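A single protein chain has been removed from this complex, and every other one stays in its place.
Right, chain A next:
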Amino acid sequence: MHKFEKIWMSIGTGSLILFLVILGVSAVHAGHTPAASGIETIHPDYVRDDNRFSEPGLYESSEEGYDYDLYYVASAFRYEPAEVEVPQGSRVRMQVVTTDVVHGFQVVNTNINMMVEPGLVSTYGTNFNTVGEYLVICNEYCGVGHTDMTSVIKVVPEEGDAEDE
């Protein structure tokens, strides 16, 4: 192997390994594993029979490490709830299911972005720290009304703060 090639390949491979280590530490130590990982099944025909998805929306969480659970049902071509308020600073476990085809659950300007497939529950944990209105869209082609699928997540100041003002 040519000397320059050795130098080039060493730097390249070295930075690749460093990069993979950073990814690994971030995934294992900081919990940045890919969204929706794992397998929790749900029958697409009986989504509504599940307590969580009969009236989807924001509920207090019984899970450790979370303040709220936010449930969404995706179907052609709408999201339920169509609008939801989330208190600022809350730690939220999001769970999304579909009653029909594959949808792509994306909250614009956040890291919330995951596929929703019939038969499975997609879960992602996140913190809503910044007040504002966040547009929810579908980013996986689901049919002619694909771009009509929207919802809004309103992150509102905590009630305590509002009284102070």
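FYI, a residue touches a chain if its C-beta (ideal position, glycine included) is under 8 Å from a C-beta of that chain, and two chains touch if they have at least 3 such contacts; residues count from 1.
Assume contacts and distances are computed from a predicted model.
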So which of "Cytochrome c oxidase subunit 1", "Peptide ABC transporter permease", "Sensory/regulatory protein RpfC" or "NADH-quinone oxidoreductase subunit H" is the UniProt name of the chain that got left out?
-> "Cytochrome c oxidase subunit 1"
If the missing chain were put back, which residues of chain A would it touch?
-> 2, 4-5, 8-9, 12-13, 16, 19-20, 23-24, 26-27, 32-45, 76-77, 100-102, 104, 106, 108-109, 111, 113-123, 135, 137-148, 150
